[in-house]
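Here the complex is missing a single protein chain, while all its other protein chains stay put.
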Amino acid sequence: MFYRENGQFKTSYRADQQIFPIAQDRWLILALIAFAFLAVPMLASDYLMRAILIPFLIMSLAALGVNILVGYCGQITLGSGAFMAVGAYMAYNFFVRIPGMPLIPALLLGGLCATVFGVLFGLPSLRVKGLYLAVATLAAQFFADWMFLRVKWFVNDSPSGSVSVNNLQVFGLPIESAVSKYLFCLAVLVVLALLAKNLVRSAIGREWMAIRDMDVAAAVIGIRPMYAKLTAFAVSSFIIGVAGGLWAFVYLGAWEPAAFGVDVSFRLLFMVIIGGLGSIMGAFFGAGFIVVLPIVLNQVLPEIAGLFGMTMSTAAVSHVELMVFGGLIVWFLIVEPHGLARLWSIGKQKLRLWPFPH
Amino acid sequence: MSTPTPVLNVNGIEVIYNHVILVLKGVSLTVQEGQIAAILGGNGAGKTTTLRAISNLLKGERGEVTKGSIELRGERIENLSPADLVQRGVVQVMEGRHCFAHLTIEENLMTGSYTRKDKAEVARNLEKVYTYFPRLKTRRTSQAAYTSGGEQQMCAIGRAIMANPNVVLLDEPSMGLAPQIVEEVFEIVKDLNQKEKVTFLLAEQNTNMALRYADYGYIMESGRIVMDGAAADLRNNEDVKEFYLGMGGGERKSFKDVKSYKRRKRWLA
Amino acid sequence: MAFFLEALFGGLMAGMLYSLVALGFVLIFKASGVFNFAQGAMVLFAALAMARFAEWVPQWIGIDNRVLANVIAFVLAGALMWVVAWLIERLVLRHLVNQEGVTLLMATLGITYFLDGLGQTLFGSNIYAINVGMPKDPVFLFESTFQGGVLVNLEDVYAACIAALLVATLSLFFQKTSTGRALRAVADDHQAAQSIGIPLNRIWVIVWFVAGITALVAGIIWGSKLGVQFSLTTLALRALPVVILGGLTSVPGAIIGGLIIGVGEKLSEVYIGPFVGGGIEIWFAYVLALVFLLFRPQGLFGEKIIDRV
Amino acid sequence: MSDSKKIGEVILDVKNISLRFGGVKALTDISFNVREHEVRAIIGPNGAGKSSMLNCINGVYQPQEGSISFRGQTFKHMNSRQVAEMGIARTFQNLALFKGMSVIDNIMTGRNLRIKSGLLSQAFRNPFGLGGAQKEEEQHREFVEHIIDFLEIQAYRKTPVGTLPYGLQKRVDLGRALAMEPRMLLLDEPMAGMNLEEKQDMSRFILDVNDEFGTTIVLIEHDMGVVMDISDRVVVLDYGKKIGDGTPQEVRSNEEVISAYLGTSH
Partner (left out) sequence: QAQAKEQFFPLLSYRTGPYAPNGTPWANGKQDYIKLINARDGGINGVKLTFEECETGYATDRGVECYERLKSRPGVALFDPQATGITFALTEKVPTDKIPLITLGYGLSVAQDGNAFKWNFPLMGSYWTGADILIQHIGQKEGGLDKLKGKKIALVYHDSPFGKEPIPLLQERQRMHGFDLQLIPVTAPGVEQKAAWLQVRQSRPDYVLLWGWGVMNSTALKEAQATGYPREKMYGVWWAGAEPDVKDVGQGAKGYNALALNTSGTQPKVIQEILKHVHDKGQGTGPKDEVGSVLYTRGVIIQMLSVEAVRRAQERFGKGKVMTGEQVRWGLENLALDQKKLDALGFAGVMRPLSTSCNDHMGSTWARVHTWDGAKWNFSSDFMQADEQIIKPMVKAGADKYLADKKMSRREASDCGS
């Protein structure tokens, strides 16, 4: 009843080509962003920001990058952990080796290094497809794991191979407190998400999707598979690289290669699938599901057990957490195989028809 | 056929895809034993959906029957699995061929006889398919994906015959087939219908052909049956003649002479 | 020379052991087009069941014969894997007919989490031993030809034979029986398979059960080598390059791929590793697989990837 | 009717093409030509090699022998991109749409060759029209809207094509090809799965395109009625060999063609 596009006539293609053509959506998103920037810092506790919102934001960003490659261009990758690692370690090197290097350029340069790495390991995609490619990208993952453990230069000769940063500043403002860290991540995320959205709704995005859906037909209408795939690798690894930098600099502070191990790659892939392939929104849903849900379960399960008068040991909580989490994944997939983002849009469609069922 | 017994009885079904898209809005039809019934209608009318609803293949498309009932010889079948239906002799030839891409043509045909346990019978059926479609015999060892569109269509039809069905749901059998093969396919339908008493329900765009071979016809438009009747009657109906047979005013119109001024004007604008 | 032979032989044996895990992937992929991420979890789950049943059975029924206890445990674990297969079909796959590969992959991820949790809840998360009487100490061959002889592990040899046997059986099953053909049909097109009466439900239970049994065998062999504990799941990562090198759809490919990867990674680690600081075998295995893929994108024996308009 | 339009010079010349897949001879020594502005049909029984012929022309298959000239340039084989750049567009027998994309986006991909703005300018696309990407997008969108109107699929603009019924998907496929503003359009059974009324519409579209833009059409079709009515010349293939070439009337009376393809009833 309230959610309608009735009466919202588009008089120009520009109007119809807006990111959110429906006015309610536009307002909702703007309100959400405003809420995130203004209200959350006031309302959220330190814990909520440091332990949940910051990792959520950073992982959303990484998932966004992965989604460009996997969801939009159809190149399944399990090497995203490696791209994050490259982003993080190279940003670290720029940051500590060049005196006076500001944080943001360091992160961006880290992202650019990840781009180079991504394009390099994206080359096999010109020949290898699907699951074969997915497994082949693990080569990138394990190679990066090894490289950052073995090559001393990358870790600035730290004997154990773990590195750390401190004294983060942006335009002279220290990024120390939870609020400043949160706002910094949020700002980076919003900017990059906007750029990514622009790309996927423009010609290049259509090229990616065309390659994903049917590469032979795409070639016939003049899309160069090489260009499309490599740009997707480049853009995606740039975003993932920046996310890696944030994860290392802002969230962890100190890290070792295991922080970007193969399970990070897997989790990122899961985020985009469960969130919804080929949807910017999906990256957020997915990150929420994979990053936040286990933590919530971990805290809620003992209380639920408490309601039934049981006490659960930590081990039992963790095991039940795994089971519930696995069960929820399956359940959501059964409800909507195309991910949470699709569930969301179906929900909106229903809302549009409401109160009529069809 | 003294007292016709209904084999299939579709009763006011509604189908919804994806929980939101309502496609069939109360479709009812009845197919008698030994009959050839045809569903006609334009693109998107819901023919395929109707057939899927009967053979229970909707689930994979995330569709569901929300209202109405479907009966096979008096038995409610909405909750049977497609495999159960094949066991009961109901086989669908899907629109768009759906051959098993990695299997050879012959393996494709053999999978069709999955439910038949009698080896001799299977061999007989295979021979039968090869005599119907000699083209398949020459291509028997190539993977289905690497055969031409028409060959795949023959393969799909042949595969259904391999299951020795007694009710066949044929979705656009003539699509992509050369004219003389179309003719043959309909001859095969007639043949099976008369010799082996197989009942057919076909969705077809080639109205001319369909009405020539069918006993009874349903015309569907946007999810509803808008007209039904004996094939002969439909053939003589003026509207059907004009819209589906292209014989408005008695003479067949050349495709070249069809004018669509509305469209042309739009195009020029 | 003797050392080269040892390394070569060690690689071959390690490769055979990988193939055992790889086989599970291939089975399910070939038969239903699902990339079963849960294979690692199934290996762990099956091995845990086996180890714990072998421990519990003597307590329950008071027998004191290790062989008998192991046999009973094997049967019980096998039965449990059947239940798992049945539940997976009932609760998961049945509802995801005709969905895309990634969706199903994701569903198997859910299954992974579930099995990991369930396995540890039921059977505990310590290290457990499986003792099926595998010989642990090495034997030395050709002692007359080479000084010090060539070291061989009988345990590996037994394991390799079992793997070979399993593969041979499964290859025959796929190529020669009508069920095998039906399974391949299902992998190609769920809906079309349904439309000609292949009962997906039954087929899936069969496949997952067979995969469960392969997991059980793999779990027993690896478990007897390493002890049964959570890290067994990471074997899946070791088996992946094997699967893609051999081809996702080829049962014999799993063996050949295993041999190539096994030899490749061991020789590389032993001969190249020391010059670059070592620890290269895992990425080397993947790079090796990747190199093969560049020449044959479907793996050595995989079915050709069809793209045609 | 055909008298009113000017059929020009030979635009496409196919010479002695042979194509084999292992033991299967899909095409054997095929030669024919297409003149500018004409509607050229290719007919033949199933598996005759018609689709393979189109695939050779637009570079999806590489024939073992023979050459193809387009507007004077001769190629042994071309790659798809070159073909597209030269202005040859096509539709597919087994729908090859981009399933996950909306109708609009599918058709917009046909414009991609003409898009000039680069990656960065697209990333920084904005409603204020800075950088040019937005403006360009709007221009192409306008063109595409014309095609959508023309094909009468306005109502489905934003539907993902995967869920459209078969016939509409065919139209979108055509729309995508039209969006390329091709000089030559290769159509592989565009009317399969359509009823008479829809075939009439489709014939109308094809003739309109041919008339208005002078686009040369190469058409594969099994409906003899359509072929006879709208094509200027017809090639007939059988088992990879050419068995006939000429005006519809000539072909219709060719004995070999009748026995191999048309059957007696026509």
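A few comments on the model shown:
For reference, chains read A, B, C and D in written order, and residue numbers begin at 1 within each chain.
As a working rule, contacts are C-beta pairs under 8 Å (C-beta built on N, C-alpha and C of every residue); 3 or more make two chains touch, one makes a residue touch a chain.
Values in this document were obtained by computation on a predicted structure and should not be read as measured data.
Listed by label, the shown chains that the missing chain touches in the whole complex are A, C.
Checked against the full complex, the candidates A:255, A:270 or A:325 give a single residue touching the omitted chain, namely A:255. The chain that is not drawn here is touched, among residues C:49, C:196 or C:232, by C:232.
Not every partner is drawn; the one left out touches chain A at residues 46-47, 50-52, 55, 96, 149, 156, 159-162, 164-167, 176, 251-259, 263, 295, 298-299, 313-315, 317-319, 321-322.
On the side of chain C, the interface with the absent chain consists of residues 3, 6-7, 10-11, 13-14, 120, 125-129, 136-138, 151, 153, 155-156, 225-227, 229-232, 234-235, 238, 265-266, 269-270, 273-274, 277-279, 281-282, using the contact rule stated above.
To be clear about the criterion, only the chains that are shown with their structure count from here on.
Nearest to the overall CA centre, using the mean of each chain's CA atoms, is chain A. Between chain A and chain C, the centres computed from C-alpha atoms are 32 Å apart. Once the centre of each chain is set as its mean CA position, chain C and chain D turn out to be 48 Å apart.
Looking at chain C, one finds that residues 99, 308-309 touch two or more other chains.
Within chain D, residues 60, 92-94, 96 each touch two or more of the remaining chains. On the side of chain A, the complex with chain D involves touching residues 12-14, 16-18, 195-196, 198-199, 202-204, 206-207, 209-210, 212-214, 216-224, 231, 235, 278. Chain B makes touch with chain A in their complex at residues 16, 18-22, 62.
Considering their complex, residues 337, 346, 349-350, 353, 358 of chain A touch chain B.
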